[in-house]
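All protein chains of the complex are present and in place, except for one that has been dropped.
All chains are identified by letter, namely A, B and C, in their written order; residue positions are counted from 1 within each chain.
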Amino acid sequence: MYDIHGLNEECGLFGIWNHTESAHLTYMGLQSLQHRGQEGAGIVCSNGQNLIGERGLGLLTEALSQQDLATFQGYQHAIGHVRYATSGNKGIENIQPFLYHFYDMSVGVCHNGNLINAQSLRKELEQQGAIFHSSSDTEVIMHLIRRSKQPTFESALTESLCTIKGGFTFALLTKDALYGAVDPNAIRPLVVGKLQTGEYVIASETCAIDVLGGEFVRDIHAGEYVVINDDGIRVESYTTETTTAISAMEYIYFARPDSTIAGKNVHAVRKMSGKRLAEESPVEDADMVIGVPNSSLSAATGYAEAMNLPYEMGLIKNQYVARTFIQPTQELREQGVRVKLSAVKDIVHGKNIVMVDDSIVRGTTSKRIVRLLKDAGAKSVHVRIASPEFMFPSFYGIDVSTTAELISANKSPEEIKDYIEAESLAYLSVDGLIESIGIDEDVPYHGLCVESFTGDYPAGLYDYEERYFASLSERQKAFLAQNTQYFDKAGNQYV
Amino acid sequence: MYDIHGLNEECGLFGIWNHTESAHLTYMGLQSLQHRGQEGAGIVCSNGQNLIGERGLGLLTEALSQQDLATFQGYQHAIGHVRYATSGNKGIENIQPFLYHFYDMSVGVCHNGNLINAQSLRKELEQQGAIFHSSSDTEVIMHLIRRSKQPTFESALTESLCTIKGGFTFALLTKDALYGAVDPNAIRPLVVGKLQTGEYVIASETCAIDVLGGEFVRDIHAGEYVVINDDGIRVESYTTETTTAISAMEYIYFARPDSTIAGKNVHAVRKMSGKRLAEESPVEDADMVIGVPNSSLSAATGYAEAMNLPYEMGLIKNQYVARTFIQPTQELREQGVRVKLSAVKDIVHGKNIVMVDDSIVRGTTSKRIVRLLKDAGAKSVHVRIASPEFMFPSFYGIDVSTTAELISANKSPEEIKDYIEAESLAYLSVDGLIESIGIDEDVPYHGLCVESFTGDYPAGLYDYEERYFASLSERQKAFLAQNTQYFDKAGNQYV
Amino acid sequence: MYDIHGLNEECGLFGIWNHTESAHLTYMGLQSLQHRGQEGAGIVCSNGQNLIGERGLGLLTEALSQQDLATFQGYQHAIGHVRYATSGNKGIENIQPFLYHFYDMSVGVCHNGNLINAQSLRKELEQQGAIFHSSSDTEVIMHLIRRSKQPTFESALTESLCTIKGGFTFALLTKDALYGAVDPNAIRPLVVGKLQTGEYVIASETCAIDVLGGEFVRDIHAGEYVVINDDGIRVESYTTETTTAISAMEYIYFARPDSTIAGKNVHAVRKMSGKRLAEESPVEDADMVIGVPNSSLSAATGYAEAMNLPYEMGLIKNQYVARTFIQPTQELREQGVRVKLSAVKDIVHGKNIVMVDDSIVRGTTSKRIVRLLKDAGAKSVHVRIASPEFMFPSFYGIDVSTTAELISANKSPEEIKDYIEAESLAYLSVDGLIESIGIDEDVPYHGLCVESFTGDYPAGLYDYEERYFASLSERQKAFLAQNTQYFDKAGNQYV
Partner (left out) sequence: MYDIHGLNEECGLFGIWNHTESAHLTYMGLQSLQHRGQEGAGIVCSNGQNLIGERGLGLLTEALSQQDLATFQGYQHAIGHVRYATSGNKGIENIQPFLYHFYDMSVGVCHNGNLINAQSLRKELEQQGAIFHSSSDTEVIMHLIRRSKQPTFESALTESLCTIKGGFTFALLTKDALYGAVDPNAIRPLVVGKLQTGEYVIASETCAIDVLGGEFVRDIHAGEYVVINDDGIRVESYTTETTTAISAMEYIYFARPDSTIAGKNVHAVRKMSGKRLAEESPVEDADMVIGVPNSSLSAATGYAEAMNLPYEMGLIKNQYVARTFIQPTQELREQGVRVKLSAVKDIVHGKNIVMVDDSIVRGTTSKRIVRLLKDAGAKSVHVRIASPEFMFPSFYGIDVSTTAELISANKSPEEIKDYIEAESLAYLSVDGLIESIGIDEDVPYHGLCVESFTGDYPAGLYDYEERYFASLSERQKAFLAQNTQYFDKAGNQYV
């Protein structure tokens, strides 16, 4: 239910080298990544000499017209971006890719994730005379590259990648090459694919490769970057200080079910998490299992199969409603919820229901859905969450960066159950999550970033540190004190 | 899969009487009916004295702005419309509701379905000096009403309803009342609901009532119309020559799964049809069942449950892609298909698959989806269609009115199986469909209109008759000759 | 100053037959007629078989795009329209040409002027079952034509032209011919031109012919219509009851200075009226003459030449400001006036000024301009109006149809002089106006319609009669009683 409860990955990236229809393929690739950002989109293309770009607000179809694509005729290299914008940063000037024209070169750049030391870097750079034109973190890396004393663009890029911190991926385009880079923990994903006609593409998710009929080549791993140019493809490491910690959130609700991250298909992971959830927290006397569309449907079918219960379409999501008007009255606002999501009376009436959702952030959405079901006549609603309690903010590219938003920062499952007026409530365990995903690297959490469930931040906190510690709730503090298994003696991430 | 294979109900209607937020509620009601038409929308409101209206092209959110709604402040009665437009009729002048201002009254009118004698009525009216301003059938009824010698608007309306033929529903608004009317076979649906605060609404589907938190009151039956005014609600019959024949297509793919038509929930009907399909045409050695999103998912879960097979998300529909650009090359066009719908490699690779779809019209979409699955590595694809062979055109409000479009008009299941390159292909039987829906009226087909499967047209053919008989294929003729059970001796509909 | 004081001709017409670039030429012709209407524009084209049209709101450049014109490729016949809309009728449904598709033919129609019996005709037609789709008078003629029992379109048209009353011109297009018609008094103008390549055009003003490099052929006279088709051109009379009475307002401010009406160039007429005004009402001790831009500049140069005074640019009109925002405060509203028109301090400071304007309708604009000049330091302002007192409403296509708007209906020149705070005020005499225009037909007022200055309505009053007589002011009544020279004994127009 990522489109309702306000958890949002910040962006989707795509890049392609040397295809006569580079802009059209980028457009298609971005369409398959549209779930990663609906507030704006853009494409920058190169013909090996010049770089040109177009960008716009809204969904891809609103942001870029067929006429825009026509201007790219004859440009065979491209990068593209779809963007999720946090409130207050919605101007066109923040829409990526950014395109920079210098006296000696042109560069297109776009970015996914969050730089946690951007603010301090920005201030430092401004004190040296740098001028920023957007509120986006993405500009920081361009300034670092241009101020680097390194002799080549590539060496300046690697130097800059070592300076920035957080969870991020970048795509950059010059007249000479296409670059893709991943943070030292591989928190945010980036993959390489190859089209049937031999050209290489990079993308935030494998679904963008599939859409083009291409083949998956490899993930870009922690601390790596890829260079694609007329000589072919080359993957390098810009740092050796890496620890794989892939965002578990990508599996839980960001990524498309047909994408595969680190070898694990997202739908399969979700279905498995539903099965595991059934094992951990069965509901004995239920009549059916329903999932909250769309991101929880896989988990719900897993739960239903494991429990041998019917899986029913008890909630319908209106596929046409992306946005709704601000309604003038409270009555209308409540009805507005039903416009987006409605309970199917004839299915749920008089029934004992297991409602599977992917997560609970603020709790308001869950409360609303339980109410929908009960208004439609459900006898009981047992809520099962296919991820652990969301207790800690994320700073690595998810739009949940304050404790105040998180109901689990302050309330126990029992209290939340009461708040959302469910008959019962249970979460998947952290181990259950890790095992359902099934990555088996010999690093903490077997290669996952589960910071929101454990308070263990693999890439550190930097500019957010002070604010984070100042805002810890009593429940969060107690959790950290009790769950020392997540940390070594120095309070660092458990190995 | 109504959004891909070109089968389209023509419209959705909504009406409300005496609510201070009539325009906002109509907007919400129309949002829940958006699946019935995405080419245009409009609202006409009355304050008991004047009628005013707004309309526009595109999705509701594009057609009507919040500012448009604001102009309706203080107007407590409303009708609204979402429209599916056939090619060539896309101008704003065809967007409904139509609003007529006469010297003695004003009328808003909108319409769902198709009048099969509109062309001859129109010519007749024009010969008498009538002037039409759109290519829409809807104008015909207004001319009939205005030329009627009947003393009241209501009697002129009933007279006019007796003159027009086909499958239709109408909503009309005057300063004095809201009217809703249904054709003499109830081919197209119309329901009455009641809000918690006591106001009455009418709508094409019950989901529009649910969205407003209202209660279902009743279906408007064949040959009935409803009048809602300050005195309350009243249902009348304008003709006694009625035979219930509800369009089976509404259950098969038009209606939303959460709607209930004639007491039968659409999702439940579809699930049941999937189960019945499993009984009639099981696939023995399959690994999983997948549905073609979105309209076939219910049937697929039914098939899976009946066969005790896993139900998997093997095909993903991109929820953001309503329209795609015309692609300049064949290669791009083929990739364009994958943008809308993609197969999940990690799910289907190496598997024997049952692919459940709601219908096959031209066969091109089915062929494409089978190909998608096989390209993704499926070992075998067994196609199961949750409705009978679509052999005959429809003239009652579905956009399939020529034999040439229908693959089943010319090819047997065996031939189609080869064409779509599936391992096997089977359809639900006509009896299976009728029993899955489960309406049990003592009339032909137990109260359903199954003309596309039997060639039996309950409301006749009128203006289409000549063209229909002239274009019958050999296979259609043979079917009609063999299946005399569908007709009585006079060649009329079997009772 | 037609763009400020609210006197507005209602429309401009154009038509062309048999030119491969008919739509482009119509567009250019309409551009030259843009001063006759800025609220909407449209074009209807025919290829000899089909008629198609495009229309839109706003200036021509806003209403019709280059892409719209491209759709007319291959259509060699066209009519076009620019429209002035009175408040409350601004919807797209009122934008002309109207395009009607009947079972037996298609017709495009557009109209300039005002039908004074439209309301009663409309009611009569509606009582017979007719349905109107706009609030425009133009539809009336289409209904009359379609209901006519006449055997041909042309005879039905002439019958209909005899039924309607007022000041009007029409352009109609069928697949067979282009028609242009003029009212029985020739109140509104219509001319025929011939392009260098031999094709005929019709237009509201000669400037539209000049723009295309064509030659003026002839005026369409009172009660005439022209038919242009593949056989050539033919002018006919639909009635013999005609009296030429060309609207003097066309010369005073509607028409473009480069247009010629009835053989008299508009600029030359205005300059002559300025000279005559100088003879009738000289200002002895003035330092300079200034005109109110743009429509009074010709008259001002005439006045200056006759008085041998310098003609100066003492008022500047902002050529970019068509519309201004509604300003939130009174202070801003007053400054808004200066945005449109500003006095040139360095020209007018300390000077005695003759300010020439074309007319005074409400008086508010004149008051404002005198104030502008005095604020800029003018020592004295002597206002000279190049037309007589505007005492009576017009019903023949000028947007001044109520007595209440007319300052001269209630105030004498002396009172108005005080109101506008000028040092002196004088008007051109009715004879001076008639002689300046110089048409010398042996009919009342030598062939002019001067109803607003004399109360003598050559085409009668019809639907307006009751309202007109009920609202006559004391000053109007006194004028009518004294100026019996304008009427014969029966109170009819003086011959």
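Here, a contact is a pair of C-beta atoms (placed from the backbone, for glycine too) under 8 Å apart; a residue touches a chain by one contact, two chains touch by 3 or more.
It should be emphasised that the depicted structure is a prediction, and the values quoted were computed from it without experimental measurement.
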| item | value |
| --- | --- |
| Missing chain: touched chains present in the view | A, C |
| Residue touching the undisplayed chain, where the options are C:V344, C:V443 or C:L461 | C:V344 |
| Listed residues C:I43, C:I164, C:V283 or C:L297, member touching the removed chain | C:L297 |
| Touching the absent chain when the full complex is considered, from C:N265, C:S281, C:S436 or C:Q476 | C:N265 |
| Among A:E126, A:D230 or A:E334, residue touching the chain not depicted | A:E126 |
| Residues from chain C at the interface with the omitted partner, ascending | 21, 24-25, 27-28, 31-32, 34-35, 38, 59-61, 66, 69, 207, 210-213, 256-258, 260, 265, 267-268, 271, 294, 297-298, 301, 305, 310-313, 316, 318-329, 331-332, 334-336, 338-339, 342-347, 375-376 |
| Contact footprint on chain A, counting only the chain that is left out | 92-93, 100-104, 122-123, 126-133, 135, 139, 142-143, 146-147 |
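Note that only the chains that are shown with their structure count from here on.
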| item | value |
| --- | --- |
| For chain A paired with chain B, centre-to-centre distance based on mean C-alpha positions, whole Å | 37 |
| Touching two or more other chains - residues of chain B | none |
